[in-house]
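Heads up: the structure comes next, in structure tokens.
One chain of protein is taken out of this complex; the other chains stay put.
When the chains are written out, they are named A and B in that same order, and each has its own residue count from 1.
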Amino acid sequence: MKEPIISFKNFGFRYKEQKNPTLFDINLDIYPGEKILIIGASGSGKSTLCNCINGLIPFSYEGEITGSCTVNGIEPRSASIFKLSNYVGTVLQDSDAQFVGLSVGEDIAFAMENDMIPRADMLPVIERNAKMVGMQDFIDKVPFELSGGQKQKVAIAGVFGNDVEILIFDEPLAALDPQMGMTAVELIDDISKESGKTVVIVEHRLEDVLHRPVDRIVLMSEGRIVADMEPDELLKSSLLKECGIREPLYITAMKYAGCSLEGNRNLCDLPSLEFTDDNEKKLREFFTMSREPVKENENETVVSFKNVTYSYSGDRNELDDITFEIKKGERVAIIGKNGAGKSTAAKLLCGIIRPASGTIELEGQDIKNMSVKEIGERVGYVMQDPNQMIVKDIIKEEVGLALSIRGVQKETAESQIAKVLEICGLYKMRNWPVDAISYGQKKRVTVASMMALEPDVFILDEPTAGQDYRSYTEIMKFVNTLNKEYGKTILFITHDMHLAIENTDRAIVFADGNMIAADKVFTVLADEEIIKRASLKQTSLYNLAVKLGLDPESTIQHFIEYERSVKENE
Amino acid sequence: MNNKLVINYTPGPTFLHKLTGFTKVFSFLMMTVAIICTYDIRLLIPLLIINIFEIISMKPDYKPIVIMFAITFVTVTLIGNIMLFVVSPNVGLNNIGAENIIWHSTGRLYLSKEFLWYMLVVFIKRTASFASVIAFALATTPSEFASGLNKVGLPYKVCTIVSLAYRTIPDIANDFINIRNSMMMRGVELSKKASLWKRLKNTVLILVPLIFTAFGKVGSIANAMDLRGYGKNKKRTWYAEREPSKGDMVIRALSVVLGLLALYYIIRYRIIDPWPAKMWCPWVKYEDVIQINQIDTIFFMKWFKK
Partner (left out) sequence: MANKSFGQKLLGVWNTKTIVAVAIGAALFGVLMNYGGIPVFTNTSLTTAMIVPVVVGAMYGPVPALVAAGVGNVIADLLGGWGLWFDWSVGNGVAALFVGLLPLYGAYITEGVFEIKHAIIYMLCCVVGNGVAFGIVTPILTTLFYGGDLNVTFLQALAASLGNIAVEVIIGIPILFLLAKRYKSRTNLEEE
């Protein structure tokens, strides 16, 4: 019997600033060479748990520790974080914040610099580690030239500088687009296999992590471990839903088709999954059932781009000859990797930048002669990070800011604010401080602050980035209400495939400054070429269709429609 | 944003670019000392020429440099000298110790040969200083700047502040622009359409979210550094500090010589056998210099004298 490398016994932790403990009764053994996934919703204590392993608790976060925890035979609370950093390497969620050096080489060297290793001895280690993550040709590159995925690779190479035994990945997928996320999962798996190191992944995006196998999944909820089992077992149980974790799409599809989850081999890995005959039959039947044709949106056009070209520096077109129309009340996903042109298109629509040629119309009116302020009364742009938008301390004041800036009369403003707060479900909280509410609620405040001017079109920039399933559901439910009940047109700038599938009618896809598709979501997601160019990833529905020999497009369409009818009846 | 900058994040290919951070910081310090300690045009002109040659040798993009020089020239030299002419037409006398008037207006304004000489010396001095900074900025990457500062004796924690600040500047600039745009959409007017008072008040609306966004990252960056052993030891080594080449040794030696020369100049001409006025001037003889106490020239000192 091997000794565990990480061992928690009746462990508990309470942050100094908080009344109640964040972790209770943690009993967990992790053995050398294992690959473990710790999963849980925000606030479940999963990040706190990994901070107990790497020594940030109690080094950076003071609090009260009960029970025992040993890492490689030492107690983090009696050793320094520096001693622990010799054994534990942590790749943080925010790969941009983790990148403290001014070049790839310098960042990989950071730990060695602090260890006072002479420069000559660093060079071979940097080369070796950069090669391991595939960044050997980028050693002199500065962080501003790298993508999120590349920064994360550097972060991995950087913690390897210590030659650690345990690698912790804290929400490694949060900041990556789907394709980069997939690459990251593959890289983590390769490292774990080749180096034989112990790997602990903390995530809430189960399906994406399961792209490569893990040995065990530890499910956390409200500070406790509620499950510690093999992936197949966990998928079969009902625990995921109870703990606010989204199950893989193909599992949802199986449930919709009335399949039993028992008896299928390799349930956690779609390519090698073997359905029972009964299940396979049910799935085929489900996906080939006849259904009503989709209703076309025949409303008038609210947004139109006609041959729009934009160039920042003059030598390259950031957007090249873009033409599309958006109808009133549509929900549209604007998809593409960073720098593909989707943010540029949004900025053009807001009038922050102006096209070199072509016209942009809002409700049939050319925006050329409108000021940013005037456009702001028709288009509400909601930034990704609510903290970048919120100024005032009280919700009511924040929502009324745009009105007070415009010098709207007090009574008119008050009634308008009350109306908006009511629509956004914030009326009861109107006198609450903005900093005392959840992320999802803050998002609602930022939307409400735009609503005050009654725009018809909303642009939501990555509204669900970094959010767990619960917060995601809360935000999307609210946005869908705005769409259905108030007829608002909603544009999502997003990487999130689930968001596109569940909440949009159409997708406009950008790649390298060109619009490569503007079509129904299921048509776009079934097109392999588009998926690749937009740095998306095949959904498991696509793979399921291929596995069953069905047409992917109609399979995804069927799933979407079925799901919407389920949601409507809820 | 990058096209606005003079400093480069990636090292360039020429001889000066390839020097180590320590060599660059040390020689820049010696150059600055030499420029600051003297008002003697016979020394300042060679220093200016050295720096101009340094800039030329790096084959830079001249456009931003010329623009910045033009701005500095207009704001500091042109406007400064007009103010000077109006406020203190007697600076020539004060600093050189003689006055040969060449033009006299009916009022209290007049122009002396010494005023022109004073203008020339200060211009050369400021231009030499400007050129030395540009040469340093062109040659040095932020990492080399940080490691070089550490090697000349600054505590490494301060040096990390320098490199981290450079690391975060582009991100914060982006945040700033995004926040400003979003506020403009909400109707915040920052251009001259609004009154100055309004503009000042509106700036608060941008700065508050910017402060929260910028300082909100402190925790995760600090964690990333702690987890990789930052602050573990009293010293640290620097990846950016390359092994010195022969070229480095030559430049370091020349910088020491420059520093010693400056020191010799101060001791010889300012302490042992000082020139009686602040500035040497070709047509003013040693024995003709009128000594004037600088403090007495300040306008409010006259009020006390009464």
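FYI, a contact is a pair of C-beta atoms (placed from the backbone, for glycine too) under 8 Å apart; a residue touches a chain by one contact, two chains touch by 3 or more.
These figures come from a predicted structure and were not determined experimentally.
The residue touching the chain not shown here, chosen from B:V87, B:I102 or B:I290, is B:V87. Considering B:K18, B:K113 or B:K278, the position touching the chain not shown turns out to be B:K278 (whole complex). When the full complex is taken into account, the listed residue touching the unshown chain is B:L210, out of B:L210, B:A240 or B:V284. Mapped onto chain B, the footprint of the missing chain covers residues 4-7, 32, 36, 39, 64-65, 68, 71-72, 80, 83-84, 87-88, 91, 94-95, 118, 121-122, 125-126, 129-130, 133-134, 136-137, 157-158, 160-162, 164-169, 172-173, 176-177, 190-192, 196-197, 199-201, 203-204, 207-208, 210-212, 214-215, 217-219, 221-222, 225-226, 230-231, 278-279, 294, 297-299. What chain A contributes to its contact with the hidden chain is residues 15, 17-19, 60, 391-393, 433-436.
Following the convention adopted for this analysis, only the chains that are shown with their structure count from here on.
Across the interface of their complex, chain A is touched by residues 2-3, 9-11, 141-143, 163-164, 166-167, 170-171, 175, 178-179, 181-182, 184-189, 202, 204-205, 208-209, 212-213, 216-217, 220-233, 235-243 of chain B.
For chain A in complex with chain B, the residues that touch the partner chain are 54-56, 59-60, 81-82, 85, 89-90, 92-94, 96-103, 105-106, 109-120, 122, 126, 140, 142-144, 158-159, 161-162, 313, 347, 350, 352, 372-373, 375-377, 379-381, 383, 385, 387-391, 401-402, 405-406, 449-450, 453.
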